[in-house]
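All protein chains but one are shown in place.
Showing subunit A:
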Amino acid sequence: MSAITEDGAAPGASREAARAGAPAARRTRWWVRLRRDRSLLIMTAPAVLLLAVFTYVPIAGNVSAFQSYDIYQGFRGSAWVGLTNFVNLFGDRIFWHAFENTLVISAVQLILYFPIPIVLALLLNSVLNSRVRSFVQAVVYLPHFFSWVLVVTIFQEMLGGAGVLNTILRRHGLGVWNVMTDPTTFKYLVTAQAVWKEAGWGIIVFLAALAAVDQSLYEAAAADGANRWRRLWHITLPGMRGVIVLMLVLRLGNALTVGFEQMLVQRQAVGRDASEVLDTFSYYYGVAANNFSYGAAAGLFKGVLSLILVLAANRLAHAFGEDGLYRR
């Protein structure tokens, strides 16, 4: 257990103690703080560098959304077209359909996926045998490291028309269940794939939160005659609330990102109508059609909406008295 909690640095409860000293630190001079924190700063430097190179610098590329970007002219030589790309985008039926698909799949994932790592973490936390627990953890973490191509292939081998399940059904004359090529149930299929692949990985942060709950509270409650459910309801869940809200805020900020590769790989199996999302739209109508500006406009639209979502969710978290992304 211990190794895992250290990996998933627990936000929320465990940070409280560390933060208590913050106001005093603010008064010390910056170079004193610099020297005191230098090892921490050095440790974060690579991450900051990666973030700068691969996240912040590319943001500047959004100017192409206002250009008619031409790979042979570059950013400097391409003509400025103002809001033309956005006007075209907002008049594009296919774009709005992709937007709708994104929201629907995201909503389904929020309802069906989000609670699962929490429940898994609670279950796992109640397993006392540490060997069993480590084994289960290792097994449920593993799919996180598979690529989407592999995950979809495994699903195809299991549930596809020529897969294990349908072969058995067919041999027993029970017909076939074409879940891999059925557009109407596609949103549940992709959610199931996401659960299989990521839910195990998602429990890390919740396990960390669970480890931070004060054990003496359980002992006191047990002494007072509280049963398992009452302890879960009055101690465990309140103890995890900060983390759950934080994860929810982050999830909402990512609501418009529902998996590019996963959709790309399965697009032809269920058709565009079921599988086109904002990211694949940007790819097919921007990158693949050599219409980078159009794709950039769609991406910028998505980015701005995501920012609004995350800020709104954060405000909601504050309204409920939680930290959210940062403390007010």
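Just so we're on the same page, a residue touches a chain if its C-beta (ideal position, glycine included) is under 8 Å from a C-beta of that chain, and two chains touch if they have at least 3 such contacts; residues count from 1.
Everything that follows uses one rule, which is that contacts and distances are computed from a predicted model.
J.: Any idea which of "Ion-translocating oxidoreductase complex subunit A", "Fumarylacetoacetate (FAA) hydrolase", "2-hydroxyhepta-2,4-diene-1,7-dioate isomerase" or "Extracellular solute-binding protein" UniProt assigns to the chain that's been left out?
T.: Of the names offered in "Ion-translocating oxidoreductase complex subunit A", "Fumarylacetoacetate (FAA) hydrolase", "2-hydroxyhepta-2,4-diene-1,7-dioate isomerase" or "Extracellular solute-binding protein", the absent chain's UniProt record gives "Extracellular solute-binding protein".
J.: Given the contact definition stated above, which residue among A:65, A:246 or A:269 touches the chain not shown here?
T.: Final answer for the missing-chain contact: A:269.
J.: Just to verify: which one of A:113, A:206 or A:292 makes contact with the chain not shown?
T.: A:292
J.: For the full complex, which residue in A:54, A:72 or A:326 touches the chain that was left out?
T.: A:72
J.: Please give every residue of subunit A in contact with the chain that is not shown.
T.: Listed in rising order, the touching residues are 70-72, 74, 94, 153, 156, 160-163, 166-167, 170-171, 178, 180-181, 183, 264, 266-273, 284-285, 287-292, 294.
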